[in-house]
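Shown below is the structure under consideration.
Omission of a single protein chain aside, the complex is shown with its protein chains in their original locations.
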Amino acid sequence: MRRQIPLALVFIFGVFMIFQYFVPHESSEWIYEFLLDWIYIIGIFALALGIWSLIRVSVAKIKARKADWEYPVITLAGLFLMILFGFTGYRDGSLGFHFMTAEGLSNPMFRNFFDYIMIPIQSTMFALLAFFIASAAYRAFRARNILASLLLVAALVVMLRFNPYLGPVGTIIADTASWLLNVPNLAAKRAIIIGIGLGMVATALKIILGIERGYMGKG
Amino acid sequence: MDFGTFLWTTFGAFLTLATFSFLYKDNPFYKIAEHLVVGVSAGYFVIILWHNALVPLLFQRLSDGDWYILWLNSSKPWYWIPTILGAMMWTRFSRNYAWVSRWPIGLYIGIVAGLAIPLEMANRVNKQLYATMAGVINWGNFWGQDFLDITSGYSQVIIFAGAIAGLFYFFFSKAHTGVFGGVAKFGIWILMIGFGASFGYTVMGRISLFINRIQELGLWGEAAFDASNPNHSGWFPAVFWLLIMGIAAYIAVELVRFARQKA
Partner (left out) sequence: MNIFDRMMSLDRRWVFLFLAVVCVITYIVDFQIPIRVESEVRTIHEFIDTLKPDEIVFIAIDYDPNALAELHPMCYAVMEHCFRKDLKVIITALSQNGPGMAEQAILDISDSLKLDREYNGILYEGREIRKGVDYAFLGYKPYFALVILGIGQNFRLPFPTDYYGTPLDSIPMMQGVQNYDQVACVVDLSAGNITDAWIAYGQGRFYFPLALGLTGVMGADYYPYLNSGQVFGLMAGLYGAAQYEELADNPGLAKDGMRIQVYAHLVIIFFILIGNVGYFVSRREKKRQGR
């Protein structure tokens, strides 16, 4: 029961979704729209699990007073402040709590937290990668054999394609880069895309037929 | 820019520099920024999920009913079914009732898997294979008009042969010997060129992220000294220099510590 019903659900709805792709009949379209409408709502609850997990882990760290236990306090403060600002807003000139209407989205503090906290930190975290790639290029990018040299030459050509200081050589490099991207790179990526596509279809088929059951967890 | 906005942009600049300080070493400023962004991002997502998803897709549809009978008299009471199914997902954390969450997960996985099969097959496989094979080799322009002509016949041959050779290399499970091995070898050459192109683009992508941070810090610095701004006051450069002096002091302390260690 605990495994059979979910497997049956996967099979029935999986087969129906394949079937409705080829059947444009009104009733097939109606059921399809109905299912899509429901799945949005079911999915929202799944996403909320992550937030609960964050709160649980942060509270556990604070209670246990482990090393650096002060930092989860900052995490929870940021979380609850953002939620507070998101539910408060101005309506008819007065500030209040609004849960069912979206005044909170226009709250200046909500926007400022996004613009001046989230954007700088998130974009800077990824900007650190620029330095790590420079370090990796210095320490690890070696032309050890023909294949590595081929990779290196292709990378150099693409990196130099928009350099305006190389004169006529620059034009040749830019044309070579354009050809490289539209011919051999295209061939390579096409092979990868076809391989991924076939792999995805095979995995989806295994899931629908109940061969692949990892999503069910243990028990 | 008014002073309030300038203070916010200064705080943003401080957080940017705090995050960059990780390049030197892990430190409390970086940890504060890291934990702050995790919390604020999670809070932002909760609000967006609530206002953009839960309210319009669920609460507003049940809103014409009465709350004290759980909206069962609304015009669309059937929306309780996906709500209950969604709530069943929450049993995932329970040791005894985790099996209940398999029902909505099964429904979701079935729908997504069923949608994926025809669409991925059509778009990743069929259309790509069609594009590889259906293009007639341009014999009239086989060697191309210009240097490395993308539309030339030999380029189309390379695309055709390269795509198939790439699949020979990593997809088919026959041993790479004989003629098959030769084709697979050509395939790995083509793949290496593709990875090289990706690496070149990746370098550009990563560097761009840093360039944007420099541009944002530059704009903040310019705003601090922009006397043409009608809201400008002497406090703007003062706050700017206070932050710079704070960073300089931290660097000086670290240099003294480094020199002492060396000695």
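To keep things simple, chains are lettered A and B as they appear, and every chain counts its residues starting from 1.
Keep in mind that, in the parts below, a contact is a pair of C-beta atoms (placed from the backbone, for glycine too) under 8 Å apart; a residue touches a chain by one contact, two chains touch by 3 or more.
Just so you know, these numbers come straight off a predicted model, no measurement behind them.
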item	value
Displayed chains contacted by the hidden chain, counting the whole assembly	A, B
Listed residues B:Leu49, B:Ala87 or B:Val239, member touching the removed chain	B:Leu49
Positions on subunit B contacted by the hidden chain, ascending	23-24, 41, 44-45, 48-49, 51-53, 55-57, 60-61, 111-112, 115, 119-120, 122-124, 127-128, 130-131, 159, 194, 197-198, 200-215, 218
Sites on subunit A contacted by the missing partner chain, in the whole complex	29, 32-33, 36-37, 39-40, 43-44, 47, 101-102, 105-106, 111, 114-115, 118-119, 122-123, 125-127, 130-131, 133-135, 137-143, 152, 156, 158-160, 162-165, 174, 178, 181-182, 185-186, 189-190, 192-193
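We adopt the following convention: only the chains that are shown with their structure count from here on.
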item	value
Subunit A and subunit B, separation of their C-alpha mean positions in angstrom	5
Residues of subunit B defined as touching subunit A within the complex	8-9, 11-13, 15-16, 19-20, 22-23, 31-47, 49-51, 53-55, 57-60, 63, 79, 81-83, 85-87, 89-90, 92-93, 98-99, 102-111, 113-121, 123-125, 128-129, 131-132, 146-150, 155, 158-167, 169-171, 187-204, 206-207, 209-210, 212-213, 216
Subunit B partner contacts - residues on subunit A that touch it in the complex	2-3, 5-18, 21-22, 35, 37-52, 54, 68, 71-72, 74-83, 86-87, 99-100, 102, 104-105, 110, 112-133, 137, 147-148, 150-159, 161, 172, 175-198, 200-201, 204-205, 207-208, 215-217, 219
